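Below you will find the structure I want to go over with you.
A single protein chain has been omitted; all remaining protein chains appear in their positions.
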Amino acid sequence: MTDQGIGARVKRKEDKRFTTGHGKYTDDVRMENQAYAAFVRSPFAHAEIKGIDKSAAEAMEGVIAVLTGPELVADGIGNIICGWAVTSKDGSPMNMGAWSALATEKVRYVGDAAAVVIAESDAIARRAAEAVEVDYAELPAVAVASKALAAGAPQIHDNAPGNLIYDWEIGDEAATDAALAGAAHVTEMEITNNRLAPNPMEPRSAVATYDPIEEHYTLYTTSQNPHVARLVLSAFYQVAPENKLRVVAPDVGGGFGSKIYIYPEEITCLWASMKTGRSVKWTSDRSEAFMTDAHGRDHVTTAKLGFDADNRIVGFKVDTIANFGAYMSLFSSAVPTYLYATLLSGQYDIANIHCNVRAVYTNTVPVDAYRGAGRPEACYLVERMMETAARELGVEPTELRRANFIREFPHQTPVIMAYDAGDFEANLDQALAAADVAGFAARKAESAKRGVLRGLGFSSYIEACGIAPSAAVGSLGAGVGLWESAEVRVNAVGTIEVLTGSHSHGQGHETAFAQVVADRFDLPLDSISIVHGDTDTVQMGMGTYGSRSGAVGLSAIVKALDKVEAKVKKIAAHVLEASEDDIVIEGGQVKVAGTDKAMGWHEVGLSAYTAHNLPEGMEPGLKETAFYDPANFTFPAGTYICEVEVDPETGVTKIERFTCSDDFGTIINPMIVEGQVHGGVAQGIGQAMLEQVVYDDDGQLITGSYMDYTMPRADDVPFYDVHHASTTCPNNPLGIKGCGEAGAIGTPPAVINAITDAIGTNDLAMPATPQAVWSALQASGKSMAAE
Amino acid sequence: MYSTRYHKPATIDDALAALGAGDEAKVLAGGQTLLATMKQHLAAPSDLVDIRAIDGMSGVTVQDNILTIGAATTHAEVATNADVRQHCGALGQLAGGIGDPAVRHQGTIGGSIANNDPAADYPAAMLALGATIITNSREIAADAFFQGLFTTALDENEIITAIRIPCPAKAAYAKFNQPASRFALVGVFVAKTDMGARVAVTGAGEDGVFRHAALEAALSADWSESAAAKVAISADGLMSDIHASAAYRANLIGVMAKRAVAAS
Partner (left out) sequence: MKSEKAAKRREVREDQMTNVTMTVNGKSVSRNVPDETLLSEFLREELRLTGTHVGCDTSQCGACTVHVNGKSVKSCTTLAVALDGAEVTTIEGVANGELHPMQVAFNDNHGLQCGFCTPGMIMAGIDMVNRYKASGQELTADAIRHELEGNICRCTGYHNIVKSIQDAAAKM
């Protein structure tokens, strides 16, 4: 390893443009002849569109066009689809309702777009959007999934009777019931996983340009996966064939899942650019983001966890209702099934698991993957139940976990996943030591003297990342493969460009990916550039989500590097008249081992391109492409420990310590990995203590801005104590497991377990706001305990 | 945002003329609330009359134990002003807790008081301190000035020019943040004054800022934490929303009052 290679804390190459204000985000793009789009959004959660009067808006100076859903449909723009087919337990396909980018007959949530105004300026477009008179006939609405399933609930899509999208199950129900019937102790809980708004700080944006001569579209957009966007826009939404559509995702200001999907606004901008002959730009404001960006989570679950007399888990039965919102977003169906129920074994050896999931339409924003996507819901359920069970059984929570840890790998769970490697006890022990759990009792006593309640909570999480083996997900209904591609171009002067289908929107790929290349060929980091985010430049890619860029994206790069290395060695062996097996690459040179025969790295590049003296039959050039399809998911795991103090007078909770021990496999850049953990933990704390999307009974969004949706701020969170105890992933060349989502997955149960420990009642839902904690204390009568 | 006309008068008379000429003119004092409201198309004033350049509109003077603060004095200026700190530290502390540093560099005391947001901090201080609101045409006692949610005694086109505050013997402000907006979920300003103990509560009342009679009675008799703690706080007339029930707000009034007295 060099000081710039794998494992080095290399400072980020991309920072200079961001710290000087020279990042290039989509809203920074300005095209010649650019017009602006503003959407006419439904103020009702559910209504029929009886008519649209465009005349007043069209008459306004500066308005170019007012376009509606029927026009979009007439032009052949296809419906927005969910790309993962989940089949109900009775064998029937999921009930996917039609979703047009602009509503045609009905609007189904507050913010559903009924029309779009294209105008000379953003201000004119917004003013004109308010002048479009939509005649709505309001219909009864429902925002809560369980209520949407009830008899007599408003029917949201005709082809989803009772608003049921699917009724799916996994595992052996009879065996699980039998195991629970024979259990010595059963812990039973109802757990809500609160609905969240992803809130990347950069709002979504799109700039679409149509070239009528070439019949070619260009879309700049805030995407985590520009190639997937192009694929879907082309194959399903019929905007244009792929060779006539370029999608560019330049600097993107965070995603967290919400920028995976291809939204109505991007489709509409593309279509409107063709209709108007103008470049069309739309940039969401934050209020619009709350109304239109896919939300996350929103599960309600009842579960039973059974133990034998030795406190070994015998069975786990789970029944979940998942709120999908008004339409099925791109990967929505997979979140509460293959990304959730398949992780219900946690870190534990459980023979019998059964999970039933009902997915439900409601009159709310569509719900899809948000950082963690299904795995936070699974982890929260498993880890709150383990902690609660330990309290009921009167054993130490960590001891109950130890008694049930999986210790041999590979381990096949009863819910599809086969864990390949891990050492759960090592993470637990490391976290216990780092958190000074031994000293907790003394700290608690000291807190009590000050009249405050101190609590300790644990969470031993596991997740499935490195999404995903294509054949496996294909067999489970995915409409796409989830491989990744890479191209490594060694230039004639020896510098290197790596083209990757992974997309960096904060993850630091330009640095970490370059480190892998630098490490491989012992080259300076500055000679290596990472190129991503443009379908015209990068051959193909599936993008960044599911903690896959390291495990899958880098693996593709490594495969391409293998090919480059082989060719470099062939050329050098030929030029230096040696055996390929004796060629070594180090210190910027390609050498014959044990001799002083060598050529500079750049000379090999030059040889490849001058092609004056290549081995017989070798093609000129030094550029290799690879596609990598993972053999399995990867399984990052770890233990998080949270220590809190609760003020019983106000319910205010302060996190005093937050300790992480993660197993991410091989780590390329510890600085970047720790940053990913920090951010994930903060989002987990947000979910646990601050954040919740609230709709009223009429489907009106109550938390529509930062005035009411609580974003974690600097004084809401502590410094985090992050450690690693790693096993190597056996299924990819670098041994990487992935780190992007762990914090968001492992944190919420640790926080809630700590608060419930402090206040002495298990009856506490997320977000544990001061009011919620104070109310729980009032209800349990324990508020006086500390006084 | 809708179109508007911006005016930056140098005198009160010019400001009044500009206000009178516009069909729906508004005073711009710092803009931290007004501009946000305009961006959301919830306000569309025809004219904005920026009073910050008017001579004498900002700054703090102290005479005979009375603070006079110009209406266009920013929160940051109030928070760091030496006279405020010396004579009414609680007011400086309150000003230093409004919004965030960037907001405090622009938001003004006059703007905050004229807007009378039910979760704003300044109205509680004005009521508890028995301040006098000085306008271009008259002086209004704080008790008569705040008249419910976003409602004040100001006439149309009347401009606040300054605030006069008698310095209290003791005072403190305890604020419990609404977690998202960081406005006051409950803010309690306690002041030991020549008129007895005065306690004003912001963030909690259905009709906006109000004086708390029971706490005032208790603290007038005995200015102590324990006296405040013994007062039973009724939830009647308190707001309930997603951030706090009336019962929780009532609890917070008690706790914040107690803590304010302790800090005074």
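Letters A and B name the chains as they come in the text, with residue numbers starting at 1 for each one.
One rule holds in what follows: a residue touches a chain if its C-beta (ideal position, glycine included) is under 8 Å from a C-beta of that chain, and two chains touch if they have at least 3 such contacts.
What you see is a predicted model, and the numbers here were worked out from it, not measured in a lab.
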Hidden partner chain, touching residue among B:Ile12, B:Ala25 or B:Leu48
B:Leu48
Taking the full complex into account, find the residue in A:Lys244, A:Arg286 or A:Lys782 that is in contact with the omitted chain.
A:Arg286
Interface residues of chain B toward the undisplayed chain are 1-6, 8, 23-24, 28, 31-32, 35-36, 38-44, 46, 48, 50, 52, 76, 80, 99-103, 105-106, 181-182
Absent-chain interface as seen on chain A, which is shown:
11-12, 14-25, 27-28, 30, 43-44, 60, 123, 127, 130-131, 134, 136, 199-203, 251-254, 256, 285-287, 505-508, 671-672, 674-675, 678-683, 705-707, 711-715, 717, 719-720, 743
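Please note the rule applied: only the chains that are shown with their structure count from here on.
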Quick one: chain A and chain B, Cα centre-to-centre, how many Å?
43
Would you pull the chain A residues touching chain B in the complex into a rising list?
123, 126-127, 130, 287, 649-650, 690, 694, 702-703, 706-711, 769-771, 774-775
So in the complex, which bits of chain B are touching chain A?
1-2, 40-41, 176, 179-181, 242-245, 248, 251-252, 255
